[in-house]
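A single protein chain has been removed from this complex, and every other one stays in its place.
Note that the chains are named A and B in the order they appear, and that numbering of residues resets to 1 at the start of each chain.
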Amino acid sequence: MNESTQPHSQEAAVAPPDDHTAEHVAAHVRKYIMVGVTLLTFTAITVALSYVNFGTMKANVAVAMLVATFKAGLVAAIFMHLSAEKRLIYRILIFTGFFVLGLFWLIYLAWYNPIVR
Amino acid sequence: MDAITHLDPHAAHDPHHEHEHHELGFVRRWIFSSDHKVIGIQYGVTGLVFLFFGFSLMMLMRWQLAYPGQALPVIGNALGKFFGPGSMPDGKMTPEFYNSLGAMHGTIMIFLGIVPVAFAAFGNFVVPLQIGAPDMTFPKINAASFWAFFVGGVIMLVSFFVPGGAAKGGWTSYTPLAVISEQGPGYHPVLNGQTLWLIGFIFLITSSLLGAVNFITTIIQLRAPGLTWMRLPFFVWAQFVTAFLLLLAFPPLEAAVIMQLMDRVAATSFFMPAGLVVNGSPLHISGGGSPLLWQHLFWFLGHPEVYVLILPGMGIVAEVIANNSRKPLWGYKSLVFAALVLGFLSFIVWAHHMWLTGMGTTVSAFFQTTTLIISIPSVIILSAFFISLWGASIRFTVPMLFATAFLPMFGIGGLTGIPLAFNSADLFLHDTYYVIAHFHYIVAPGTIFALFAGIYYWFPKATGRTMNMFWGKVHFWPSLICMNVIFLPMFLQGMLGMHRRWYDGGQGWNIANEHVWGLTGFQWNTPISIAAWCMGLAQIPFIINFFYSILWGKRVANDNPWEATTLEWTAPSPPGHGNFIKAPVAYRGPYEYSLPRRGKDFTMQNEPIEASERKTARPTPDPVVIA
Partner (left out) sequence: MEIPYTVIARRDTGLWNAKIGIWLFLASEVMLFGGLFSAYVFLRLDAAPGDWPHGLLNVPVGTMNTAILIASSVTVVLAWAALKMRQFARYKIYMGITILCGVIFLVVKLAYEWPQKFEHFGAFIKDDALEKYEPYLGNKHLLAKGLPPRKEITGHLHNKEALSDPNVKEYEIALDPVNADPANSVNDRPHFFYVPPTDKIGTVEKADVKYANMFIPKHSPYFASYFTITGLHGLHVLAGVLVFIYFWLPVGANMYKRNPEHLANRVEVAGLFWHFVDLVWIFVFPLFYLL
């Protein structure tokens, strides 16, 4: 057998077995409902927190974004199965995350550092 | 499907129908096809038509620049009637029409010409064949991508014929001008040039996104067994990076286009600051928007777009050079990594298009640095191509002529970009003909020459016939000469201060007094225009050759007429539905030319490694002999 006919020596080893078999899925159902409840709770929390004065508007925005990021993280990790996804997907998302942060950061920078205003 | 089979009277005579598993009618086979090859050809032909159309707009503009205010002879009156009142009354071009032509020339050449041909056409036709795949992963989405592009193109064309004519805000559609133009009395609220430009753009962006998703998935998933990443032809790598650029850079522009559409249709002020006065009366908008925001979002696409234009061209040139120099491509890995770095960096250089907008020094310094860094991978790629030619016994076929011409042309274009990267130098050169010459050297004699190389090179695979090589040379030499006569003087004009948007070509400005080589900067317009029209004539041999060869060109003797190594040449010419008769397996790298101890000078990727090669796992290259 020629080793060249083997597709992909480097990545074949890292592909874990698919954990989305029927038994695994059944075990996850409870988790999905728990996450849903957590999300609803945090929705209530973020509404409540918006009526608390953290001193400045910026602080309130920061708190709300922190909660939103946590919620979004839960959705992404559990509902979208990102907590156990293949490496390829992570790579795509890391790139995307980098560029979207770059977009935000540089546009913020351009606002922050003008010659004229 | 059955219902439309009778529409195809030629089906019975088609020699390739025997290969089909099931017969498709003419409409399903050639119009609403989901076969990647047909879609590639559709993209290619549509894109070439748009390229020629966009070039024709420029030939019209060149008349106005060379002979400002004079009536265009012979066709002037007819064109004036064709494009409606306000375009060319009595054959004399109005300033508004000139602006329309400029804006649409840029838009059509980039988004309806080069991207569809370089990325979508070649990518669709060649990539699945080169990776040994039966088709794209999502054939229907692929067809949807083409039709979205087609609709977008039609909308762009229709915009010429609405009251007021096509968009006039330049291909960049800078606000606030783009938002306030073509509005008010005499204009339809939606069916006006700029609004149709925006709507057409949404279709074009959607098309590119669908295409990009498809390309990336195909390259990841459908590579033939044994075709590892480092065995992919460089063209596939180039398309892979290009697809990522389109995927991630286009959406922010889509967001911006939607916002500008809201500004125009719903009178919002995303990009409109307060206190604007138009025609003497204050604009009734809420204000609070920012024109800079549009520029940021536009150039967030706009700069990666430059690499979308050039990377597929580089990929084609790599294939053609390797094939015709009969040598392995020099520095394959550095080429691949250079392309990846290029793609990565292209996302963080965008604001170098905005030196004159009032950004602060910190931002400018950041973008100036990244801009200079990005020249490194470009130079690596160009150097690798040049070194590949060193010591080769080059076959100067027509594709190779175009590919070798690409190298110095791209070099000139790239090197003249460096002064523009420094914001101090750019203050002087910004928006002059110097900039025009710079980016046209990259895109016109650069990418378009690469596209011609690709067309001549893969034509036998697509049709089973070769294009006539004599007429190919008749196409090539005048094109090369005209390109340089057009664009070299523009550097001088630009350095004299000629602004790129002057309707009268600079005759009323200081530039009319500055002499270079006996001509004023303004007088250079005439030779440039003549060269541009000659360039148009030089395309006639190509057009005739192209269609003649489809029907009556010389049949290829075998499936691999160029004696190439990559997998597409193992498929029949033209490949049937499903591409390969036997699914290919790759055993080796993409450019195994002139392997030692072999009877022929090329070894295809699907030829198994022989026992004699095993002893020297990596064949040592022959020493370079400098003759």
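Throughout what follows, a residue touches a chain if its C-beta (ideal position, glycine included) is under 8 Å from a C-beta of that chain, and two chains touch if they have at least 3 such contacts.
Just so we're clear, the structure is a prediction, and the values are computed from it rather than from any experiment.
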{"item": "Absent-chain contact - pick from B:Met59, B:Val151 or B:Ile258", "value": "B:Ile258"}
{"item": "Residue touching the undisplayed chain, where the options are B:Gln70, B:Gln221 or B:Thr361", "value": "B:Gln221"}
{"item": "Contacts of chain B with the absent chain, listed as residue ranges", "value": "21, 134-139, 141, 209, 212-214, 216-217, 220-222, 247-256, 258-259, 262, 266-270, 274, 284-290, 293, 296-297, 300, 577-578"}
{"item": "For chain A, the residues touching the chain missing from this view", "value": "7-8, 11-12, 14-16, 18, 20-22, 25-26, 28-29, 32-33, 35-36, 39-40, 43-44, 46-47, 50-51, 53, 57, 60-61, 64-65, 67-68, 71-72, 75-76, 79-80, 86, 88-89, 92-93, 95-97, 99-100, 103-104, 107-108, 111"}
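Just so we're on the same page, only the chains that are shown with their structure count from here on.
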{"item": "Intercentroid distance (Cα basis), chain B paired with chain A, Å", "value": "35"}
{"item": "Parts of chain B lying in touch with chain A, wherever the complex brings them together", "value": "220, 223, 225-228, 244, 248, 252, 292-293, 296, 300, 347-348, 351, 358-363, 366, 585-588, 608-609"}
{"item": "Contacting residues of chain A [partner chain B, same complex]", "value": "2, 4-10, 88, 95-96, 99, 102-103, 106-107, 109-110, 112-116"}
